[in-house]
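As structure tokens, the structure follows; a few thoughts come after it.
The complex is shown incomplete by one protein chain, all other protein chains being positioned as in the whole.
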Amino acid sequence: MSEENEEEDLTRRRLLKLAERQKIKLPRGKVIIIKDRCKGCGFCIEFCPQGVLVQSEEFNALGYHPPKLVEEPPFKVCINCSFCTSICPEFAIFSIPLEEEEEKEYG
Amino acid sequence: MSRAKVVEQHLFDKYLRVDRLPHIWCPGCGIGILLSCFIKAIDTLQLDLDKLVVVSGIGCAGRIAGYIKVDSFHTLHGRAIPFAVGLKLANPSLNVVVISGDGDIFSIGGNHFIHAARRNNDIMVICVNNFIYGMTGGQYGPTTPYQARTSTSPYGNVEHAFNLPHVAASCGAVYVARWTVLHTRRLTESIIEALQKKGFRFIEVLSPCPTVYGRRNNMPRGLDMMKFFMKNCEIRNFEDTKNIAIEPGEKIIIGKFVDIEKKAFEDAYYELIRSVRGY
Partner (left out) sequence: MARPPVLTGIHFMSGNIAVAEGSIAAGCRFYAGYPITPSSEVFERFAERMPEVGGICIQMEDEMGSIAAVLGASWAGLKAMTATSGPGFSLMQEHVSYAVMTETPCVIVNVQRGSPATGLPTLPGQGDVMQAKWGAHGSYEIIALSPNSPQECFDMAIRAFNLSEQYRVPAIILMDECIGHMYEKVVIPPKDQIKIVNRKKPEKGKPYLPYKADDDLIPPMAAAGDGFKFHITGLTHDERGYPDLSAEAHEKIIKRICDKIRLNTHKIVDYETFRMEDAEIIVISFGAASRSAFKAVELAREDGIKAGLLRLKTIWPFPCDYIGKLAEKVKAFVVAEVNYGQLVHEVERCAHGKADVILSAVMGGRIHRPEEILDKIMEAVK
């Protein structure tokens, strides 16, 4: 991890710990990826504020590598900010709130 | 994947002609983002989709009309605005939005733009500015920045780019804003604001064109230009539009610049009809 990313990560962890102490419940989200629409532009991966999207190794029907969700609970998780929903030019990805039962599953 | 598969999967699919996806825009092109923001705006406002009409010209941005599931018209190069003027005047209950590109609206369509703004015709114009004539292979246009390399300026562009918000403001538009496709939230909010106003409204949307513009100008991926926007854009709401020309090496000023109230042409004309008919 670069120095810049390390600093970001530390800030995020501190904020999340603070939230935990103050009993603020962070929103949790679920990402739906419509793999075959992706054209591999990389916008969602680059601009996800939580950094939970990475390029997958698989090829989709158009020949691109769609993103995949890689979370590291409890800090590095999708918080349903929906930026991926807005920034995708292909209508290939969107986030929705995570159900409570699902949340327990995901940790 | 069959191009004809009609399966609603995305949140916004009900606003799209899903049987035509994937759309034709290149990987890294920002036009799809503008379409997404527009759909988010009309979804938020719960606009009457029967009355919404999208009119576009020719070019990559012009293809937007073909993907949105409302009455839509893909017209001639440069002539979306007068077509929209005719539509709106003939049926004032329509909500008419022109979405087209920089060359289409400001080069061949320039005359129509300035007069529709001057008259304050009640239409909204969204100009996708990717600094190039994309569809035809990357020739320079009125918004191509100074010194940029394009297929018809192989030694560097010797013209300076048109300051679009300045044109709009000076011609009398009641709402003038400039955003990029990176600033999705603000762009969507701006579209929501503008959709609720009357009169001639204009939003310039800066977008990457990696295939024919970015590639020739050291930004080969859409991501490169998005990062460029992130680094170089500065939000200055209500800045005087004469100060916001896009020049190489300078900050790109974005924001909402004009938001005024003025009687629309349609209202003035209908008042005239009523007075002539005696009520």
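Note that the chains are named A and B in the order they appear, and that numbering of residues resets to 1 at the start of each chain.
In this text, contacts are C-beta pairs under 8 Å (C-beta built on N, C-alpha and C of every residue); 3 or more make two chains touch, one makes a residue touch a chain.
All values derive from a computational prediction rather than experimental measurement.
Looking at the complete complex, one finds that the omitted chain is in touch with B. Note that of B:18, B:42 or B:65, the residue touching the chain absent from this view is B:65. Hidden from this view is one chain, which touches subunit B at 17, 20, 49-51, 53, 55, 65-66, 69-76, 78-79, 82-91, 93-94, 111-112, 114-115, 269, 272-273, 276-278.
Just so it is clear, only the chains that are shown with their structure count from here on.
Subunit A and subunit B, compared by their mean Cα positions, are separated by 30 Å. Taken together, the subunit A residues at the contact with subunit B in this complex read 32, 34, 36-37, 39-43, 46-47, 60-62, 64, 83, 85-92, 94, 96. Here subunit B touches subunit A in the complex through residues 1, 9-13, 16, 21-23, 25-33, 35-37, 40, 181-182, 184-185, 188, 221-223, 226-227, going by the rule given at the top.
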